[in-house]
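A single protein chain has been omitted; all remaining protein chains appear in their positions.
In order of appearance the chains are A, B and C, and numbering begins at 1 in each one.
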Amino acid sequence: MLEKSLQQLRKSGRRILVPYVMAGSDPDWLSLVDLVIESGADAVEIGIPFSDPSMDGPVIQRAGELALARGVTPFSVLSELRTRSFSVPIVVMTYYNLFHHMGIERAVTELRQAGVDGVIIPDLPLEEGANWRAMAKSQGLETVQLVSPVTSLERVDEILAVAEGFVYGVGSMSVTGERAELAETATAIATRIRPRTTLPLLIGIGISNGDQAAAVVEAGADGVVVGSALLRRVLEGQTPSELSYFVSEIRAALDEA
Amino acid sequence: MLEKSLQQLRKSGRRILVPYVMAGSDPDWLSLVDLVIESGADAVEIGIPFSDPSMDGPVIQRAGELALARGVTPFSVLSELRTRSFSVPIVVMTYYNLFHHMGIERAVTELRQAGVDGVIIPDLPLEEGANWRAMAKSQGLETVQLVSPVTSLERVDEILAVAEGFVYGVGSMSVTGERAELAETATAIATRIRPRTTLPLLIGIGISNGDQAAAVVEAGADGVVVGSALLRRVLEGQTPSELSYFVSEIRAALDEA
Amino acid sequence: MTSVMGNPDATGRFGEFGGRFVPESLMPAVIELDSAFREAWSDPLFRAEYTATLENYAGRPTRLYLAERLSEYLGAEIWLKREDLAHTGSHKINNVIGQALLARRMGKSRLIAETGAGQHGVATATAAALFGLEAKVYMGEVDVARQSLNVFRMRLLGAEVEAVTSGSRTLKDAVNEAMRSWVAALGDTHYCIGSVMGPHPYPWMVREFQRVIGDEARSQYEAATGSTPDWVVACVGGGSNAAGTFAGFVDTPARLVGVEPAGGAAVGHGIGGIVHGMQSFFLQDEFGQINEAASISAGLDYPGVGPEHAHLHAIGRARYDQVNDDQVLEAVQLLARTEGIVCALESAHAIAWLVEHKQELLSSSIVVTLSGRGDKDVETIAQRLGFLEGEEHA
Partner (left out) sequence: MTSVMGNPDATGRFGEFGGRFVPESLMPAVIELDSAFREAWSDPLFRAEYTATLENYAGRPTRLYLAERLSEYLGAEIWLKREDLAHTGSHKINNVIGQALLARRMGKSRLIAETGAGQHGVATATAAALFGLEAKVYMGEVDVARQSLNVFRMRLLGAEVEAVTSGSRTLKDAVNEAMRSWVAALGDTHYCIGSVMGPHPYPWMVREFQRVIGDEARSQYEAATGSTPDWVVACVGGGSNAAGTFAGFVDTPARLVGVEPAGGAAVGHGIGGIVHGMQSFFLQDEFGQINEAASISAGLDYPGVGPEHAHLHAIGRARYDQVNDDQVLEAVQLLARTEGIVCALESAHAIAWLVEHKQELLSSSIVVTLSGRGDKDVETIAQRLGFLEGEEHA
């Protein structure tokens, strides 16, 4: 459903925008999901907070800490999701231990029952993910694979061979976080991966504004994931209309690119 | 002159009392010398303060520190002494470095010119003192030898062979200081040394009151040196009449013993 | 895996534990490290330089010392492997010399490291100075405060120390922060992990760099007694001194014991999990969030344990027990007063275990790894024991 939906958009010529929302960082987080969808999101990445987010920068760490401090758990997030349905696919992002701890069969079932279409598990690389992928696939949950600027082409192809949903091109050799200037690696990876896959190719990590989003789609990507740039504004307490304006701007930049 | 004077007293049957006064611990210290003489001293031991009085307990250390803090030097002490003469012999007590530093010839000369009759140098033992003793003897300055409770009889005899002035029997295996109870060693050493010498035998270190003084003369000594017990009273600011009373008490105890 | 404590397979598994759970951005780096280590470790020249540096510089071999008064007290024969006498004051130097040489061989000019007690940070700063590399050390803010002596030592050695303020502000957060910073600096930077933890090849590589402890102790014990000990005991934080020690004795009949702090017993109280690149045991809440460890010793305050220990536990080859802070404080004093050795709080866990199991150990012979010296802990100990009361303290 994730892949199919994004492929349709892609074929229709629409650039894909996937904002990131940290589940539970604020009691009203589901409204934020609605807001980003209304503002032009094509899918939403929902983070389940983890105690040791070793691939996240300060903004997402902080959002996760707030959520954990509020008593958010993987189950509380999934039951909140279960009460709702959304007009776009939902992709859960978290670290592997939470699923491992639930047991992968149960984790996949719970995710599916909550209406989750795909997952991004940054610390579950190709080699370690076979069991998970098989279990997920068996229940129609798509596991997004990441490729990074330092992944060799040979390895890229191995990863692409198991990729589902979309390909997450890591735009920057860093943890999540905003960047004043787009990393050179962000456009380079788009150009590099593009010829090797027909899956939707999204670039994330370090995409902070419309110009940067436009630059990566011009380099060959189908769209972007925007995390820290949005979450920082949320943490700063920006109003819904300010947040909506920010998402819409990126939407517009993508549409014009 | 020291030895001769003490021998005369001894022969006359008088017990010998030698109080200790720290030179310069108080601007009026020479009056204290006078006071102890008036109160019955047969000789006075005058301490010249040294920076590292390693054989002295807290009372004499403190008196020495006060004197040094007042700018007292070996020369200042000797020149003050030079302005005075006393009716009893004067014995200077200090550590060897001060004389070594002056040069022993000069030291002996200065001491004699100041009217000093004898010296006690606790850190100049038999083996190291030959040059000093020769120089002192050549100018009529008598060097008092100490024997201690742990000195072997063989060594006692070696020491006695060079002894002058009087024999200083160390009453206690400790540094200078008062004692509530007389050390057993104080009477023991008196008994032990007595048969081996015809020199006056005085016991010092740890003699704190008349009873203790009486006990050592009963054991064979000719008298006592009283240091910390007197100096503590001085440091406490006792009045001349209180101090005089203290010395007289010991005098009386000795006379009655 | 071919044999117990042999070389792991290409995926870095010890039974079901280990592996390489890192983001794709780090994957090429750990693969490169794996092959660089394999190649270096089978190069006699590399081994020779590693060994020579440990001998000439770090003071190896450390002594295996028969602690007679402690033996008498315990009614058993206690041999102490004196890692406290190694340069920088703990076994951490063994590993770091190996990794620094490897980093240099790989053309890296910079080391980063996480540290808890500061011993690994000091060791890293030391090796960096020795080989002319830059060093940056991540240390939880809580540990920066409680191990200030080591913070000063690292700075004096020219290393940058960054106080980590995220999460619980202790060792596990320092690991997270080091991994984060590594991603951004892979080109010139080697991440020098301080224990047998993290993604493959670290658990294996660090055990190999630490096996010098066990190999030396084995032959020293043999030279002294002609035999092998009944027991081999070491404290377990991440587990590097224990792994290095066990490696020397795993093929003997010796019973192997790892001693964890009651407040940070990943084997004892943890459950299976996947964090910091490895599958192992971790202290976790009911949802899989990692719990903080809490013991008197900063160097054992790690909620996980090296995957090979999880495996040795699973197959029953090693036993893992716990001791608490009070036992540890008693043990520090016992060793100080019987043998004149002020050991690290970490190492004192092993001594405390001996005391607790005195009856079981009667008349047996025991090799105990004394992983480090206690200078860094003396202030903590003094405070806990009330030595500081009413005293001037500059």
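Basically, a residue touches a chain if its C-beta (ideal position, glycine included) is under 8 Å from a C-beta of that chain, and two chains touch if they have at least 3 such contacts.
Every value quoted in this text rests on a predicted model; they were computed, and no experiment measured them.
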Looking at the whole complex, which visible chains does the left-out chain touch?
-> B, C
Missing-chain contact, candidates C:33, C:78 or C:127, resolves to C:127
Considering the complete complex, of B:116, B:159 or B:229, the missing chain is touched by B:159
Just one of C:92, C:146 or C:180 touches the chain that is missing; which is it?
-> C:146
Missing-chain contact, candidates B:9, B:30 or B:170, resolves to B:170
Mind listing the chain C residues that contact the chain we can't see here?
-> 55-57, 59, 62-63, 65-66, 69, 82, 84-87, 89, 125-130, 132, 141, 144-146, 148-149, 152-153, 155-158, 332-333, 336-342, 374-376, 378-379, 381-382, 385, 387-388, 392-394
Positions on chain B contacted by the hidden chain, ascending | 50-58, 61, 65, 68, 73-75, 95-98, 100-102, 122-128, 145-152, 155, 159, 170, 173-175
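One rule holds in what follows: only the chains that are shown with their structure count from here on.
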If every chain is a node and every touching pair an edge, decide which shape results: line, ring, star, complete or other.
-> other
Farthest-lying chain, centroid of Cα atoms versus that of chain C = B
From the C-alpha centre of chain B to that of chain C, how far is it in Å?
-> 66
Chain A to chain C: how many Å between their CA centres?
-> 37
Return the residues of chain C touching two or more other chains; collapse runs of consecutive numbers into ranges.
-> none
Where does chain B touch two or more other chains at once, residue-wise?
-> none
